[in-house]
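Below is one structure, written out as structure tokens; the observations come after it.
Note that one protein chain is taken out, while the other chains of the complex remain in position.
Each chain carries a letter (A and B) given by its place in the written order, and its residues are counted from 1.
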Amino acid sequence: MSETLLPPHGKGMLGARGALELIGLTKQYGDERVVDAVDAEIRPGEFFSLLGPSGSGKTTTLMMIAGFVAPDRGAIRLDGADLTHVPPQRRGLGMVFQNYAIFPHLDVFENVAFPLRARRVAKAELRRRVEATLALVRLERFATRYARELSGGQQQRVAIARAIVFRPSIVLMDEPLGALDKNLRYAMQVEIKELQQRLGMTVIYVTHDQEEAMNMSDRIAIMNQGRIEQLGPPGEIYERPRNAFVGRFLGEANLLDGTIEQIAGDEAALRTRDGVLLRARCRSPAITQRTASLFVRPEKLAFGDVPEADRGESNCVQGVVQRRAFLGSMIRTTVQIGPTTQLTVDQPNLMNGAGPQVGAPVVVSWAVAHTLTLPE
Amino acid sequence: MRRRSTLLMLPALTMLAAVFLAPLVLFLAQTVIIDKDAPPFWPHVLSVIESRVMLRTILITNWISLLVTATALLLGYPVAYYLANRRGPRFTLVLFCVIVPYFTSIIVRTFSWMVILGRNGLINHLLQDLGLIDAPLPLLYNRTAVVIGMTYVLLPYMVLTLFAAMRSIDPNLLRAARGLGASGPMIFARIYLPLSLHGVVSGALIVFILAVGFFITPALMGGPSDVMVATLIERSVEIDLDWSTAAVMSLYLLAVTLVLYAVYYRVTDLRRLMGT
Partner (left out) sequence: MRRALPAYVTVLCLLLLAPIVIVIVLAFSGPGYLQFPPRSYSLDWFIRFLGDPRWRESLWYSIVIGFIACIVATVVGFFAAYAFVRGSFAAKKLLLSLLLLPIIVPTVITSIAMYFVSVRLELVGNVLWIGICQAVIALPVVLLILLSALQGVDVNLERAALSLGASPVRLFVKVVIPLAAPGLISAALFAFLTSFDELIIALFLTGVRVQTLPVRIWNSLHMEIEPTIAAVSAFLIGVTGVVLLLDGLLRGRRASTMKTRR
């Protein structure tokens, strides 16, 4: 039944539609640049997330793509055609809103039929497509219900069904899972991702939840203060953040401020404010100033010394355990390695929460390959 | 989308301009453009406003309006306080008692007071039946009757305005004051009264604005010495057919009203105008 939702014949191959280009997109409210010269190319069939803290401009960017906010500068292109000044109702983009925005005066069937009625789809065809879409989101038994009679997850599915029933080339989602509790959130993430892959549609997804973004996205754009700080696949951004903000925002991070003492090849030696000398990978053009941050993920750190043979490839520091937090699947230990410097170490909880106790002297070590120097 | 929604203002603005503003301007222009043998503008305006009748009427109008505003405030404040601090059926019942007269035709409400206060009215009948008086008392067609009638008509405006202001007072402030050891009267004087003060100002302004331009009640319930400005304006058109004098008096009344409205505009959220 899902083939009814695939792009109609003659429109090209699956996934050929739905390429979106953002060119220098800018929006200003008063003196504040909410969105500042955003450039991005979203590929057909891609799951693309805009991730950032609140006020970073991600929702405004989405609203400009949808056509509800007019950009002050820049352009939006869909499959090569300029979309910048097209009114929202003629953009043909599906949209799922944060609070679902299900019409309270229409039942589920009529909500999903709404875009088809707006396009004057013939009766029989309309019924067939609405029913197929409802089956796709497993709501076929709820067609005559109203939004107030549905659970959060069901309302979410209605919103998705309504946004895809007219086969838009791109579906926009504005924090669609924000109102759901944690377990349901994960289930819905899986469901949305499966649906997206099955239908081969392009999804542009706004969220402030990093795990959600990493779980679902092909590529993520990290936004901060109206700009895209970094754009790339989740793994790349997680492992190789371009700056301290990105490193801190996507997951937990150890960031130690210091000065660069020397650079040799792709390796730099950085002295922390407490005088500890540490080594890190350094992508040469990125580091120009003397001050920088040393970056390493807590799960890359381990307790205990490394064998003599591996010393050249590792950092080793001594410290005292300051705090221990039991987080269920892992243990988070904070180690004081200097008067003003701490390291966070995440270990999987393998043996009933065993590990160094508060006050114990420890050695923390990790591979230089996992360590980066980042600009301030 | 934004720009187009702004265009939706046009029908309302057009109607307001054509049916309301234009007639006002044309009528008030009578003060300037009168017949060719008319007196010049300022002397004419001054002669109307400084005439003894007009001066007396202005004084009476202001005095009655002040009395009505003060009475409505004194009567209405406790009721608004009660409404703001009650929930459930009692709240609904009291609100009902305020709302029903509010939406009843002014002419009906005035008629009712005429029946109550009239020579052969309710009160006179009652007093005579009780043997307290021999001849009916002249309760109607005097200033007290006007004040009673107008207060009755305008009291709901006062109560609803005060209520809106009081409802926005955070009850935690009062609890905090109690927790800090303040007595009941002190909480009222130092916390509640100051916080409800802007409601008092708004309520007093709106009641006074409506009172100075009041027509129906004073015209029906007042005696010959209780003529208010609105009545005088109506008479000079209906009886004297003197449009230019009516225009000058209207200009005065309009000026007073608009100045007070400007103050009201500064101190109040206009959306509270009807107390909803």
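Convention: a residue touches a chain if its C-beta (ideal position, glycine included) is under 8 Å from a C-beta of that chain, and two chains touch if they have at least 3 such contacts.
Being a predicted model, the structure only gives us computed values, none of them experimental.
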Determine which one of B:Leu46, B:Leu59 or B:Val100 touches the chain that has been left out. B:Val100
Looking at the whole complex, which of B:Leu73, B:Met114, B:Ile187 or B:Val227 touches the chain that is not displayed? B:Met114
Residues on chain A facing the left-out chain by the touch rule are 66-68, 87-95, 97-99, 101, 103-105, 114-115, 118-119, 147-148, 162-163, 166, 172
Where does chain B touch the missing chain, residue by residue? 1-9, 11-13, 15-16, 19-20, 22-24, 26-28, 30, 75, 78-79, 81-82, 93-94, 97-101, 103-109, 111-116, 118, 120, 122, 125, 152, 155-156, 184, 209, 212-216, 220, 230, 233-234, 237, 243, 246, 250, 253-254, 257-258, 261, 265, 270-271, 273-274, 276
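Please note the rule applied: only the chains that are shown with their structure count from here on.
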Which integer distance in Å separates the CA centroid of chain A from that of chain B? 60
